[in-house]
Structures are given as structure tokens and as C-alpha cells.
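In this view, the complex is presented without one of its protein chains, the others remaining in place.
Entry: chain A
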């Protein structure tokens, strides 16, 4: 099998730490966005028109909330991939150490 080891043990460890943090935090952010939390109002990119030309009052804003929430979930998914990749790298690094010994 061609060696797919491209980062050392420290970089892989950093990768897995940031990935786990990213998965947990982005998933929670996604949940808070999809439940339309008021505290996160500044993070939702609504414009004046969304507030004025609205048939069903808060729905436009809620749609934007949901969009940002889905973005967060996708980013959390990306971090799951990065976590899996870092984990593989750690395993390969361990194996390389044992083989050299």
C-alpha cells in the first residue's frame, strides 16, 4: 500500500483535537440556529427587505436562521471527515514507529 502518511504525529494530534472541538461546537451551534435562538440574531445575515416584504411575519428570518443552521451542520460533517483522517494518520504514525523499532 502506498504510504499515505503526510503529517507527523504532532500535526495529527492537533488535527484530531480541533476536529473534535469543531464537531461538538458546530453541531451545537447548528442546533441553536435551527431552534431560532434570539441571542444569535447578529449572526444571521438578514437585510431590510426581509423584514418589510414579508407575507408571514417571522418566516423569512426563520428561513435564514435555518440556512445558517444547515451550514453549521455541514461544516460539522466536514470536521467529522477531518477527524477520521487525523485518526488514520495517528494510527499510521504509530505503526511506523513500531516497525522501525
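In the analysis below, a contact is a pair of C-beta atoms (placed from the backbone, for glycine too) under 8 Å apart; a residue touches a chain by one contact, two chains touch by 3 or more; residues count from 1.
The definition used in the following text is that contacts and distances are computed from a predicted model.
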Per UniProt, the name of the complex member that is left out, chosen from "AP complex subunit beta", "V-type proton ATPase subunit a", "Two-component response regulator" or "AP-2 complex subunit alpha": "V-type proton ATPase subunit a"
Selected residue (touches chain absent from view) among A:18, A:61 or A:90: A:18
Interface residues of chain A (partner: the chain not displayed): 18, 21-22, 25-26, 37-45, 64, 67-68, 70-72, 74-75, 78-79, 82
